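Missing here is one protein chain; the remaining ones are kept as they sit in the complex.
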Amino acid sequence: MEIEIATIGGYEEVGRQMTAVRAGNDIVIFDMGLNLSKVLIHDNIQTEGMHSLDLIDMGAIPDDRVMSDLEGDVRAIVPTHGHLDHIGAISKLAHRYDAPIVATPFTLELVKGELEDENKFGSDNELIQMDAGDSMQIGDHGIELEFVNVTHSIIQAINPVLHTPEGAIVYGLDKRMDHSPVIGDPIDMKRFREIGREGDGVLCYIEDCTNANKKGRTPSESVAREHLRDTLYSMEEYDGGIVATTFSSHIARVKSLVEFAREIGRQPILLGRSMETYSGTAKRLDVDFPSDVQMVGYRRSIDQTLERIMNDGKGNFLPVVTGHQGEPRALLTRMARGETPYDLEEGDKVVFSARVIPEPTNEGQRYQAEKLLGMQGARVYSDIHVSGHLCQEGHYTMLDALQPQHVIPAHQDLAGFSGYVDLASNQGYTLGRDLHTTSNGNIIQLV
Amino acid sequence: MEIEIATIGGYEEVGRQMTAVRAGNDIVIFDMGLNLSKVLIHDNIQTEGMHSLDLIDMGAIPDDRVMSDLEGDVRAIVPTHGHLDHIGAISKLAHRYDAPIVATPFTLELVKGELEDENKFGSDNELIQMDAGDSMQIGDHGIELEFVNVTHSIIQAINPVLHTPEGAIVYGLDKRMDHSPVIGDPIDMKRFREIGREGDGVLCYIEDCTNANKKGRTPSESVAREHLRDTLYSMEEYDGGIVATTFSSHIARVKSLVEFAREIGRQPILLGRSMETYSGTAKRLDVDFPSDVQMVGYRRSIDQTLERIMNDGKGNFLPVVTGHQGEPRALLTRMARGETPYDLEEGDKVVFSARVIPEPTNEGQRYQAEKLLGMQGARVYSDIHVSGHLCQEGHYTMLDALQPQHVIPAHQDLAGFSGYVDLASNQGYTLGRDLHTTSNGNIIQLV
Amino acid sequence: MEIEIATIGGYEEVGRQMTAVRAGNDIVIFDMGLNLSKVLIHDNIQTEGMHSLDLIDMGAIPDDRVMSDLEGDVRAIVPTHGHLDHIGAISKLAHRYDAPIVATPFTLELVKGELEDENKFGSDNELIQMDAGDSMQIGDHGIELEFVNVTHSIIQAINPVLHTPEGAIVYGLDKRMDHSPVIGDPIDMKRFREIGREGDGVLCYIEDCTNANKKGRTPSESVAREHLRDTLYSMEEYDGGIVATTFSSHIARVKSLVEFAREIGRQPILLGRSMETYSGTAKRLDVDFPSDVQMVGYRRSIDQTLERIMNDGKGNFLPVVTGHQGEPRALLTRMARGETPYDLEEGDKVVFSARVIPEPTNEGQRYQAEKLLGMQGARVYSDIHVSGHLCQEGHYTMLDALQPQHVIPAHQDLAGFSGYVDLASNQGYTLGRDLHTTSNGNIIQLV
Partner (left out) sequence: MEIEIATIGGYEEVGRQMTAVRAGNDIVIFDMGLNLSKVLIHDNIQTEGMHSLDLIDMGAIPDDRVMSDLEGDVRAIVPTHGHLDHIGAISKLAHRYDAPIVATPFTLELVKGELEDENKFGSDNELIQMDAGDSMQIGDHGIELEFVNVTHSIIQAINPVLHTPEGAIVYGLDKRMDHSPVIGDPIDMKRFREIGREGDGVLCYIEDCTNANKKGRTPSESVAREHLRDTLYSMEEYDGGIVATTFSSHIARVKSLVEFAREIGRQPILLGRSMETYSGTAKRLDVDFPSDVQMVGYRRSIDQTLERIMNDGKGNFLPVVTGHQGEPRALLTRMARGETPYDLEEGDKVVFSARVIPEPTNEGQRYQAEKLLGMQGARVYSDIHVSGHLCQEGHYTMLDALQPQHVIPAHQDLAGFSGYVDLASNQGYTLGRDLHTTSNGNIIQLV
């Protein structure tokens, strides 16, 4: 059976991930993501009403025109988890394919939201839930799609595995190797090791290289949680304002914030539109999340809530807000500019449970936000965070577990792949033979 | 009563700390430390046989000649904890003063060791144990010395407080604010807050500025412990060699290494001369340390032990060794060069539970050690560590707790003080008036 | 005679410089500057109509209320050169003092422009021209003000020296030690050495510490000129668009750009409001500047000029434009966004004869500008520049030449002073005795 892999998007950048695997006549697409920075560099663009081709020209969504070179039928579109760089182009591209969208429940809910917000295109792809550990048949030639449970900075992430007569194709985006995540099960390394050894083994492994130039091992979410616990407990005696911010989609982190807020005697409130979107989704589904926490998404309601907090006494609350990157219009930045009813005063604490995304535009915005917070007297606690992506020792361990015949680094540009290429070369792989650094729009023939 | 503070050493560098406080006719000396880097830049120097004056000229130990300008009698020499930059000059300088050395038990044991290793000078200072929380009278004019429990990267650290009729002098070196240290009690913030409010309050606070240019808050040892736990558990399935290294004096970290080694089914063995010195001391005293762990200090015995480990199977052991900075003659570097019976093989793990001290000489040595380890196939896990020193939010909290009339930044050079000066200025202190940046060899008159 | 120095502004930052020297009953003020970044962090502020006190509260201009503690009469206000951080507060503060403004011709012209743009305050201070090398009497007690020629990134910079019966006060802001500047005379080191040795020598030296943490020596403008020449000549064969940008106030650099543009066969045109202000001023005065170069300042005229350039052929022109820091509204950024008639095409060259001011806000803006230029196909040449400020070896040489009794580091914050303090300490000065690190609003009594 012929096996081809089309590396459509996310092979020259972090963002707009999309990969298609053809096994015989059956095709499965993994991810359809958005590169938000390509949108934001332009002033005042609303993507909801834009045409795919314009977004492709901007480099914002994957250029899926290479799909016409793949001979076969698309059987499934599989978003691996709910981050925008993996699902953000579904509303622009999925309608072109007569195939269901298959994802875990949390991811699928977020995909639904994306489809509802879309103004330009209508989509009638079927939506199919599948849990980690489960499998489904793809086409009629003995191909099976399996979801292996992985751990990432969003819940219900999986690595899809396509079992073909030629061996398994493991799509490894995005994950870290977490043996004690705060929500959900540990990464299923046992299953990966089995897949590496059963049948014909692994034909090809596509790896998340976000951190491929970072040495060592990504710590567990339990380390960030302990760091956060330690930080918030250190403020237990303080009776003024404490505000926290983190990635809205990082449900485990939001959960920790909510729990520790209560443990130090404060009522947590989630504020901001994306806070409400992600946490609201977690609340509706049956995940291990404190479902009784208050969430407020609209600006007018947020300002009313902040007014109430001021009236009841800041010391009784811990608002968890949007704005961890210093985004100019996010709630935290508005608070820093004194544009909300919440008065930041000398000694108040602001906890960034996030790291600055290392890009000068972000760094400039975040710097300004911290400056403005400082001008109000706020004390800033940053970097209470761990990455959601494997570092080099994780990559080493995955290679050891899967023993793949071919590897394809993804989710970076070439400079970003280089650490992975060094590592794989040391493990015996050879560039151009079984180690494929590629670019967007290529097709790699494996069999 | 006249109060003067002589800033003798450690006010232009990190290292060779020494400060004297005169209250009326009574003088107390805090710390007598060594700046090891000033020794190591020269080839082949043995400090044990050297004269104080030569070491002073090299900048290695404090220039205590300014003591002759302080009119009064030295009543006590008080090393705050057992690190060399606080006790390493006692064997060279203490004999000049007719005064007891007062310290916590663990610190005092290490001081004894220093005095025994000394070849040039004999010392007959009395050695007095005092625990955190206890006090003693100094002289006959109502002055009292109290030890407040603090938390640092070595056990039994204290901050000495000299209660005088003019208010308290708090000597704040070295600490972080740890509410869940792995060994011993949390930092006694309650006592600091009392001292700040009782009687005449705090006349002067001398602050540990090691990290004064670092934003945020130093995490607890519990965060490093969770990170270490997570790291070692991630290796649980590996059946080859695992080697760890950390600061020998960091008893809490060594304890965590020992415990997690056992939890993942390996026998921990402490190897290296300074490993034996510090852990042996901890074992002899009644601290919360696994006293049944094996320790080997001499090179010949170390090599025999490593041979035994190879015979019994590397997979059953976890050697905890010296060499975390890549020191050319330390055990880990010898292992990396293949100069010991321990064979590092492809896939073996080396865990650095330490951070590289950021100085080009160290960085060069550590880089070489990692290169050599890599040439043997070893996988390196670095930076599993937290600092032992307050960052800016700790400094902010201490000022808030103590409300001192005067502050003196210490344990850095002027560039290192600058973050503290900014912070204190924002809190209302004024350079040259109640905020004293000073240099080695000065005397500051407070009353 | 009593000598006091009031360190009013620019001792905790780079920006809003202001220092007053009292000798007996006579006072001279050096510089009255603006810290623009304190204005820009707020949205949409126009300083022209603002009150001084509001600008003082923002930290934008010096807080000159300390002047009431100096007993004497202000005899002169002396801006040392035409940069905004030295003259930008004159329009807000000078009117409070009944004293002339004394400056070199170029500086004085720029001061006039500032006074004319001011909307809130009227000023009737007399304006007195004085050239480098000249002197004037101050008051009736034997005090003299001398201008010593120095070299900086703007023409006609001087260091004022106040000769008092107690020795000279040398105000050393801002300069580098340039023996082959492109316009004007070399720095007058001979005169500095004389001042250091004649009469009572130098009582006090106030030093420009902008680069005090940088090792080595700042290169001459001739090095930047050679670098620029080499860069533009390397483009001689290119027949498409070439655009350059630099500091508008850097007349020597603009001159080099104009000359090399012509040498490679292109017509230089200066575009942008501040380009016209500074170069127009240089043209009106009798300085060594190509007076026949075209300058266009208003946006409508700029766009017409760019249209003409497009019609006549980009290859015949070299526009020198504003926007070297990626300022969002500057001409170069507008060109990068495609908002002007000038079409940047694949292969066109953009030359930044400037360095990014190392602050995250700037870095973010500059990064975006370069990204946008790259999206148009432009090739970017950066960092063709040398600093206008002394590095450590310049500071060393100045101390050696002047042999001052006291030194006061200025034009930085404490972290910025630290390199200078190390250097001066090594030369025998002692913090707190004859080496004065100070802050805004202090008065130092020398005699």
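Letters are used for the chains, namely A, B and C, taken in the order the chains are written, and counting of residues starts over at 1 for each.
The rule is simple: a contact is a pair of C-beta atoms (placed from the backbone, for glycine too) under 8 Å apart; a residue touches a chain by one contact, two chains touch by 3 or more.
Computed from a prediction, not measured in an experiment: that's the story for all the values here.
Chemist: One chain is left out of this view; which of C:Gln129, C:Ser382 or C:Ser439 touches it in the full complex?
Modeler: C:Ser382
Chemist: Write down which of C:Lys120, C:Arg217 or C:Arg299 is the residue touching the left-out chain.
Modeler: Reading the full complex, the residue touching the unseen chain is C:Arg217.
Chemist: Where the complex has a chain not shown, which of C:Asn119, C:Ser234, C:Ser291 or C:Gln304 is the residue touching it?
Modeler: With C:Asn119, C:Ser234, C:Ser291 or C:Gln304 as choices, the missing chain is touched by C:Ser234.
Chemist: May I ask which residue of B:Gln365, B:Ser382, B:Thr397 or B:Ser418 touches the chain that does not appear here?
Modeler: B:Gln365
Chemist: Can you list where chain A touches the absent chain?
Modeler: For chain A, the residues touching the absent chain are 12, 213, 413-415, 417-419, 421-422, 425, 430-432, 437-439, 442.
Chemist: On chain B, what residues meet the omitted chain?
Modeler: 41, 359-368, 371-372
Chemist: Would you write out the residues of chain C that touch the absent chain, in ascending order?
Modeler: Counting over the whole complex, chain C touches the hidden chain at residues 177, 179-180, 189, 215-217, 219-220, 222-223, 226-227, 230-231, 233-234, 237, 347, 379-383, 393, 396-397, 400.
Following the convention adopted for this analysis, only the chains that are shown with their structure count from here on.
Chemist: Which chain is most remote from chain A in terms of Cα centres?
Modeler: Here the answer is chain C, farthest from chain A.
Chemist: Using mean CA coordinates as chain centres, what's the gap between chain B and chain C in Å?
Modeler: 46
Chemist: Please set out, as single numbers or ranges, the residues of chain B touching at least two other chains.
Modeler: Residues: none.
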